[in-house]
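Of the protein chains in this complex, one is absent; all others appear in place.
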Amino acid sequence: MTSSYLHAPGFIAGDRPKIVTSRFEYADSYKIDRFIATGGYQGLRSALSRPAQTVHDDVKSATVLGRGGAGFPAGVKWGLTPQEVWPRYLVVNGDESEPGTYKDRLLMERDPHQLIEGCLIACYAAGLSQCFLYIRGEMAVAQERVAEALNEAYEAGYVGKNILGTNFSVDIVLHWGAGAYVVGEETALIESLEGNRGMPRLKPPFFPAANGLYGQPTIVNNVETLANLPWLMTNGVDAYTAIGTKTSPGTRMVAVSGHVVRPGVYEIVNGTTTFRDLIYGQEFCGGIRNNNALKAFVPGGGSAPWFTSDQLDLPFEGSQVGAAGSMLGSGAIMVMDETTDIPAAALTLTRFYAHESCGKCTPCREGGTWLERILSRVVDGKGTDADLAQLIEVGESICPGDFPHASNEALGLTAVPFPYKMTTICFVGPSAYVPVHSALTLFRSEFEARITKRTMIKVTAVGVSS
Amino acid sequence: MSTTESHNEAEIVVDPNAVSMTINGKTVQARKGEWIIAAADRTEDFIPRFCYHPRMESVGMCRQCLVEVEGPRGPMMVVSCMTPVAEGQVVRTDTDIVKRAQEGMIELLLANHPLDCPVCDKGGECPLQDQAFSHGPGESRYVEEKRHYEKPIPISGLVFLDRERCILCDRCTRFADEVAGDPLITFTHRGNNTQVMTFPDEPFASYFSGNTVQICPVGALTAEPYRFKARPWDLQQQESTCTTCSVGCRTVVQSSRDEILRYQGVDSDPVNWGWLCDRGRFNFQSTNSPNRLSTPLIKTESGLVSASWTVALDETARVLRHAQPGSIAILGGARGTNEDAWAWAQLADALGVDMRDAQLDDGLPAEIFGYPNATIDDACSAATVILLAPDLKEELPVLYLRLRGAAEKKKIRIIEITTHDSGLTRYAWKSLQHEPGHQAETVQQMLSTPEMQEQLGRGSVVVVAGRSNLAEAAHHTMAVVDTIATTVSQVSVLPVLRRANVRGALSLGLAPRGTSDAAAILEASANGKVDCLILLGADPLSDVPDADLARRGIAGARHIIAIDTFLNNSSAHADIVLPAAAYGEKDGTTTNLEGRVTNVAQSITPHATSRPDWMIAVELAALLDHDLDILTLQDIQTRITQTVGGFDGLSVSVAVRKNGVLVSVPPISPLQVHHDAAVKRNAYEFRLVVARKLYDEAIGTAMSQSLAALAPGAGVFVHPHDLERVGAKDGSSVRVSNTTRSVILPVHASMTVARGTAFVPFNQKGVDIRELLEATNGVTDVQIANIS
Partner (left out) sequence: MSRLTDAHVALAKEIIGRYPRPKSALVPLLHLAQEQDGYITRDAMVHIGELVGVTSAEVYGTATFYEMFKFEPVGKYVVNICGTMSCALMGSEELMHHAEQRLGIKAGGTTPDGMFTLEHAECQAACTEAPCLQVNYRYRYRLTPADLDELIDDLSAERLTHEIPPHGTVAKVRQHIASHRGVGVVAPELVTESPAWLNGKAAL
């Protein structure tokens, strides 16, 4: 067995523009010497050589979209802080844990200085006087790499008091969690950072930009979002917007997992690359394993409604995917081939969200587990027709009204666009229903088959390995 | 009132915070910053809710109060407990989607609820049960196994927790953290396994734990004294005022079959906001105590024996008739109603009694009421609150809650001048510690500090003044209150004397005449100058700080008449004991520490033959040929409003309303404050601080079985360094001595006690610290010796 400790594997380079993965080819990409030798901290110098407001304006006009899931432009987010309320904080969301998602950990393990540089640029531009870098508790190596990088950067004068001899001073504090998916939600992240149970707060009134950490204006940005900033500062807005589309400029890190030939993490051109490119393209995943047929795929992390081959030609672009009934989320595609046991696959996600409920909102706490129990029974072949109806009923208590789903020609379905209505504070509760609804809408017959047989079906694995 | 009202358009003042909105098509007036649910509560459209509580921060957790609000992209579903009102807002609580969501929420809440309503104390008054009927789907389709927990578990001596019934609304946990400041119960674990718990094997030891039972929207939290005692539909209830201390919290007294079974807090905006302390909530058990006095008692050669009222009253009248002029004294009256106090004052006047005092030398002189008066609300909205008071958490717990809340919300700044850390110390802006008797220097220093001067100049200043140390003479506090009142502008005083109706009793005629206060009366009695000492609900042997004085006073009285609910240390020495009706057994009014008059209500018939104090006074007056012209309670109330200055605006019908009415009392006696120099230390190394804890040997606590065990017991507390110096171990016995006497007490280390002082809780089971207190000295210095 190879020692996979030193390098997070999974990244697959290609002949494409690289904004955040340019150093991944070096074995010592995480060391400060390599970082500086490859243009590191040049973006910071470039930012500091201009007034903060100009830097902020650049981030705004470059339309750097948030890479955490919601896709909100970072520059706009920074501008939502109330006037003249100080201090303001930066909280870096490194709590990557959305099913299917694997990119922030790569960025932290492979190029921690790039992230640190991004944090510094954000703090400078938005007047944030302390930065808390929150890394998921289970990511031991990411924590080590970032700690080591911070120690190096402090020592070298890039972080801390009077950075590069200027009046710009900011501390970056490494913080780490202890295992709770919901903490990836920004208000829960703040609660957790305050030493509390990581339970989301209602927005409004708790919009972090106005009322965040310790009640102060707080910017919460995703790791990948911040990792974009050094390149943007070094190369300029025009170079950045030249990549991708007007609404989705730059690149995105996308993890494609499941039944593909070459699962991996790719830095792709934003807005133009299609799902077909990603799943079937030779420079990407190279198709489905064993030349099997594609059954379904999750386009944007476990919380996203499912697509089928009908949606393959959609580009990786937020508004189009939203109109088609799903979301891009955190850049995670999970591919299911024809051998997949759909109810069992749906159960793995519903179980995840039920397990990760913080317990605050009734519909999520009670409904998520209820969904899991029913679905589990159905998967075990012990379900009834009433159970299928009950799944929808429980789901509607979490998300009343029309629920988004993809169009499907064979089934005669037209798309219901994203998003859904919800009775919960955050997306964990609805996300428990998403796989249930998608699977039942697109593959109802598989559920009915389980029930009409009325026999025990022993399910040993999801998707028969071949 | 004018019948011709004309409104000139120009006269209408537009409130900048007024908001006009519609709920289900009806226009509702609201104020900016209000939540939708609060506005809806003024309409007929009830929005179901579990986690929302108007006296706590919203959390938007149970999701039951979802409503639809028109937005730019059509109707949006929002929680009404955390969505603010807005001008022109269109709210609907009755659409299909809202009903569907509300029904769905009830179904989900009931999914893991055991539905054991038939054996649940909450059944019949349960918000979950009620709203399941009014807003629920009518049936449950949940066929899965429900959550199981051990049930119920005691989380303190008073409260039981049944986690299966809990719907995780965060009310109790929020209360403990946000209102009480005792975050000893919290959510633990996560998601579907979330539960409310204490730290393992550590009790929910909060003075306010009973409130969590009251606000629990299901039967998850139950109070030991009420468990399985009654069904809500069997309860009769009367709104009343708690008379455990002088805060005057509004309560509902609930009884069944002529027995008091429960008190619940009522939300009085200027006073208690719905909260009660546990002592006030659970001491109804003493009313039901089998140890209550049932008949009058008369002393015979074989001790006190039962007698009829006729005989006892005749005998009392005989004693009074034969007393020398000017040799009758009355101590007490602060535990009764205004009417009791007034009637006894009338009798005293008729008999020419000058020796009277409603206090027992353990408060402050009645002159304290002579300063400009502050209300609780004044204190909670002042720029600065100066605490020159006992630990409010121990003595006036709900006032502590109010001040703590105001300080936490940064509405007030507290400057505490104290001999030891109190419950409010951690919320104080500045806590200035001084040695007992040296507060004058501390106050002088405070008044000359620029930072303090700036703070005191920021707006109104309320001095909360009370007797903080029973081992120290009251004049030390009076002197510094006077210094502050005459030096700082915009000062008012909130006197915090602790007995429930001390203010009413002092205002209605039971204040000392001239210098004949309780200490002087006892001294006179010791010197044989009292023929008849009337103890009106007073127990000098237990309460007067100078135990020796009390003993000499009781021994020196030729006759003692005691009017009380129990036979206590002092009344056991009486010649005649008359059983008095207790709280809940009589109607009347009471005056709280800020001068607010509210009603107390009769819920049950008086125990056995006991009677209200006022009735006893009236009957005695008649026997002594002084017709007071009183037949009913109403007669007294009419006379009070006609004759007592400050009470003239009072009508009982107003006092019965929950917020009561504030009376203003003119200065009771001219202010005469002695500014003594601080007392120098003698050779002894510890200066004594003696103060009350919430639970002690007070009769209402000792006779309530749920509370009696909560008293900490006697002991002496010193700073850990001092403990080391003494050479004693925590918990071991030490000898505490003044120049003439000594007592033996267990010693404990405490960081809350300043070095060089020793803190001893008052009136605890065990050794009586009062043996070391001397009325003549302003302070008490002791030495502590290790004897183990």
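By letter and in written order, the chains are A and B; residue numbering begins at 1 in each of them.
One rule holds for everything that comes next: a contact is a pair of C-beta atoms (placed from the backbone, for glycine too) under 8 Å apart; a residue touches a chain by one contact, two chains touch by 3 or more.
Since we're looking at a predicted model, the values are computed, not measured.
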item: Of B:G138, B:P200 or B:P450, the residue in touch with the unshown chain; value: B:P200
item: Contact residue for the chain not shown (choose from A:D28, A:E194 or A:E338); value: A:E194
item: Touching the absent chain when the full complex is considered, from A:G250, A:G264 or A:P299; value: A:G264
item: Residue of A:L150, A:L294 or A:M422 in touch with the missing chain, whole complex considered; value: A:L150
item: Those residues of chain A which, in the complete complex, touch the missing chain; value: 1, 3-5, 8-10, 45, 48-53, 84, 86-87, 96-102, 104-105, 124, 127-130, 136-141, 143-144, 147-148, 150-151, 154-155, 157, 159-161, 163-164, 166-171, 173-181, 192-199, 214-216, 255-259, 263-265, 298, 302, 332, 334, 336, 340, 344-345, 348-349, 351-352, 355-356, 358, 460-463, 465
item: Interface residues of chain B (partner: the chain not displayed); value: 182-190, 197-200, 202
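In this section, only the chains that are shown with their structure count from here on.
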item: Centre distance in Å when chain A and chain B are each reduced to the mean of their C-alpha atoms; value: 54
item: Interface residues, chain B side, partner chain A - complex; value: 59-64, 66, 77, 79, 82-84, 97, 100-101, 104-105, 107-109, 111-112, 141-142, 144, 167-168, 187, 189-194
item: List of chain A residues in touch with chain B within their complex; value: 180, 197, 202, 204-205, 354-363, 365-370, 373-374, 386, 390, 393-394, 396-397, 400-401, 421-425
